[in-house]
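The complex appears here minus one protein chain, its other protein chains still in place.
All chains are identified by letter, namely A, B and C, in their written order; residue positions are counted from 1 within each chain.
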Amino acid sequence: MLLNQFLLLGAVLFCIGVYGVLVRRNGVMVLMSIELILNAVNINLVAFGTHLQQATGQAFALFVIPIAAAEVAVGLAIVLMIYRNRRSIDVDSLDEMKG
Amino acid sequence: MPEAVLLGGEQTTTAVEWVVFIIAATTTLLGSFGVIMARNPVHAALSLVGSLFSVAVLFLNQGAEFLAAVQVIVYTGAIVILILFVLMLLGIDTEEDLEDEPLRGQMPVAVGIGVLLTASVFALTQLVGFDVVTGTPEVTAAIRDDMPNINQIGRLLFTDFVVATQLAGVMLTVAVVGAVVMARRPREYQPIPEPESMDAPLSLDPTDQGADNGAEVAD
Amino acid sequence: MSLLVTGSAIVAQQGDPLLFDVDLTAVGIVVGKVLVIFAFLLVATMFMVWFERKLISDMQNRIGPNLAGPFGILQTLADGIKFFFKEDLIPDRAQRRVFILAPFLSFVPAFLLFVVIPFGGDFNDGNAGVVTIFGRETFLQVADPPIGVLFILAMSSLAVYGAMLAGWSSGSKYPLLGSVRQSAQMISYEAAMGLAIIAVVVKTGSLSTHDIVVTQAGEGLGGILPNWGVLLTLGVPFVIFVIAATAELNRPPFDLVEAEQELVGGFHTEYSSIRFALFFLAEFMNTVTMSAIFVTLFLGGPAGPVLFGPGWLWGIIWFALKVFVFLFMFVWFRATLPRLRYDQLMDLGWKVLIPLSLGWILLLVALDLAQDQNWNLFAVGIGAAVVFFCAAMLLRAAVRSGQATRHTLEVPD
Partner (left out) sequence: MELFPSDAVFTPDVSWVALWPMVVMALGGLLLLTISSLGKGRIPRPFYALWAVLTSVGSFITAIPLWAQVHGWEDAVLWYDPEVDPTGPFSTVGGVIAADGFSVFLTMLIAVSMVAVVLVIEAYLDREQDRFPEMFALTMFAALGGMVMVSANDLIVLLLGLETLSVAAYVLAAMDLRRVQSQEAGFKYFVLGAFSSAFFLYGIAFIYGATGGTGLVHITDFLAANVLLGSSGLMLLLGLGLLIVGFAFKVALVPFHSWSPDVYDGTPSPLVTFMSSVVKVAAFAGMLRVLVMAFESAGADWRPVIQGLAVLSLVGGALGAIVQSNVKRLLAYSSISHAGFILLGVEAASDVGTAAVVIYLTAYSALVIGSFTVVTLVARSGDRLHTLTDYQGLGRTSPLVAGLFTFFLLAQAGVPFTAGFYAKFSAVIAAVDAGTAWLAAVAMLSAVIAAYLYLRLVVTMWFVDPAAETDTSHVGVPAAAGIALAGCAAAVLWIGIFPNTLTDWAERSVPAVVQPAPPNLVESGDEADADVEFEVGPDGMPGMPGPMPGEMDFGELDLESLGIDPAELEAMLEGGDLGFDVDVEFEDPPG
């Protein structure tokens, strides 16, 4: 069973995700980077579960997936809201300039 | 008295496992680089699909069939589709026009953490070796050879993890309610413009870096 | 001395007996099976294209294709050759790489889906569909993973990408609108489809398509009726699945993605030549595959009586006949039903199908539990029906209340 290799892959993926969260300036991209981090965690959990010969690792990973889904849903809703509000603010400020 | 604990499965690595691992790990990393490098958000989302799909293959490689299927169904079938949907709906799919940098102040700290982390995992796996794990498995959840993977996980979800399962339901309810609340807006609501004096970390103008959001000097 | 009695959930070894011992013969057999289904799918698709045109023209008192070959049966082939020699256009504003990739993304999942479908074998008298080829026992299906049903869901969720990316990468308005409609529609109906499938899984107790067929091949109610999924689940999930699958396939009356009057050609407006042919083929291939899934989940797959001759052949015959019924149904839908409006489509998905399928699963589980615990089935049924009714009324009231106050909300843009 491979373990070290999975752990290293997880660590690299985690760092790539962290880099993405820090560097990307687009809100949706930040969300995607968070997905990468959570997947790094899942890789670790499944690898440990297989190493320890437990189904617990997989069950735990199964809980990480809904967490990711919930976070994406809420995050996208907030992004949508920011975008909408900003656009109407731009329109409003144009109106002010006219008057 | 016979052994009650089933610690099945020999701990050897087959050539097939190696080959699958190397291919899937490479595509995972390539995809994740695509996510953080791509200029175009839709391309990034596609790279994400590739990366997540490869992770599903890695799960298969580890014998986690159910998890692999769920990974594909939830991530590629729902999460990334949702992301693409929002990108297309807002029309922000061509360049980075939803600017944001929520973590400006934390950058050095977090980069430090990242470096430290990779270094320690590297040390963990390469320098110290993995012969000294003393973890005794909780036999409650030992992987059994005589039962399909999905049955074992199902049993765990409704016995040992029953509280967690219920809580995941509550959490998803909260997410649904939250997303609905956010996504609708009463007709009479007019957005209040941001005051000049306030800190504006997000801006539409790509050249505008915004005020520094650290300590603000009074008066 | 042993007290241990192995329970039903324990199985010694699962899946295709062919794979217990992998050697060159086994590999050869698998490759052979892949080639067979590849050929079958292509032929079935070509037949379906012809069949649809011919049947619709019959229904509309026209003649339809009649020149290429007998009854115009080679018309599809002629069309294919024509497409192949057309000029291949890529719009200037298109995202080139994605534009080229998209047709394959919709074509490949359609093939992969068929991999888990049992298409033959004798399921009578506890035979469990095992056939012997070159001295090796095997199933007449390419792969029987223990998560076959989830594989179906996963592949059908991948199929969205083709159309979605095609529309986006075209760099043009109508295809983009088509894509956005497509993704919303797919997400909405996939939930209902998944829940309908879960009803079957609950009753048959397995996620493997082969095991599902084996269960359905068993003796049904009173020894007269078949033990098919459609009867096991009391009918409703079947209807939900038919509706959801039609929407998932973007076939009429749910073909809003390519509604000609509103969106020109929808997501494939900008496609031409062989790329367009791929989309066209994928669409019909998906129809065939989806019919095969219907048959597998609800109509007992290849299970059926053997009248004479070899059993495995009758499996294939029954399977083909059952698939044909559904192909006919899809064409019939197209010929008779008018297209839905977009809000009707969404309302049907979210406010009718998803709650109904969810409630139906609860009902089935309640009845199962009652049977298991020796409760009075009749009382439990009545109780479940009352709960079902109350929940439906609550939902209706909430929807009404939401509609009444909708004018205070801004329509999302």
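Here, contacts are C-beta pairs under 8 Å (C-beta built on N, C-alpha and C of every residue); 3 or more make two chains touch, one makes a residue touch a chain.
Since the model is a prediction, treat every value here as computed from it, not as a measurement.
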{"item": "Visible chains that the absent chain touches, using the contact criterion stated earlier", "value": "A, B, C"}
{"item": "From A:Leu2, A:Ile16 or A:Leu45, residue that would touch the chain that is not displayed", "value": "A:Leu45"}
{"item": "Touching the absent chain when the full complex is considered, from C:Gly205, C:Pro310 or C:Gly402", "value": "C:Gly402"}
{"item": "Where the missing chain touches chain A, by residue", "value": "10, 14, 17-18, 21, 27, 30, 34, 37-38, 40-41, 44-45, 47-48, 51-52, 54, 56-57, 60, 63-64, 67, 70-71, 74-75, 77-79, 81-82, 85-86, 89"}
{"item": "Missing-partner contacts on chain C, residue numbers", "value": "1-10, 372-374, 394, 397-398, 401-402, 404-405, 408"}
{"item": "Chain not shown, touching residues in chain B", "value": "1-2, 4, 100, 102-103, 105-106, 109, 113, 117, 120-121, 123-125, 128-141, 144, 146-147, 155, 158-164, 167-168, 170-171, 173-175, 177-182, 185-186, 189-192, 194-195, 197-199, 201-202, 213-219"}
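Quick note on the criterion: only the chains that are shown with their structure count from here on.
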{"item": "Two chains sharing the most C-beta contacts", "value": "A-B"}
{"item": "Whole-Å gap between the CA centroids of chain B and chain C", "value": "30"}
{"item": "Centre distance in Å when chain A and chain B are each reduced to the mean of their C-alpha atoms", "value": "5"}
{"item": "Multi-partner residues of chain B (at least 2 other chains)", "value": "66, 70, 78, 82, 89, 149, 183, 185"}
{"item": "Complex contact set, residues of chain C against chain B", "value": "9-12, 14, 95, 98, 145-147, 150-151, 153-154, 157-158, 160-161, 164-165, 168, 176, 179-180, 183-184, 186-187, 190, 207, 407-410, 412"}
{"item": "Residues on chain A engaged by chain B in the complex (per definition of touch)", "value": "1-33, 35-36, 39, 42-43, 46-47, 49-56, 58-59, 61-63, 65-74, 76-86, 88-90, 92-93"}
{"item": "Residues of chain B defined as touching chain A within the complex", "value": "7-9, 11-13, 17-18, 21, 25, 28-29, 32-33, 35-36, 41, 44-45, 48, 51-52, 55, 58-59, 62-64, 66-67, 70-71, 74-75, 78-79, 82-83, 86-87, 89-90, 92, 96-103, 106-107, 110-111, 113-114, 117-118, 121-122, 124-126, 130, 133, 135, 137-138, 140-143, 149, 152-153, 156-157, 160-161, 164, 168, 171-172, 174-176, 178-179, 182-183, 185, 190-191, 193-194, 202, 204"}
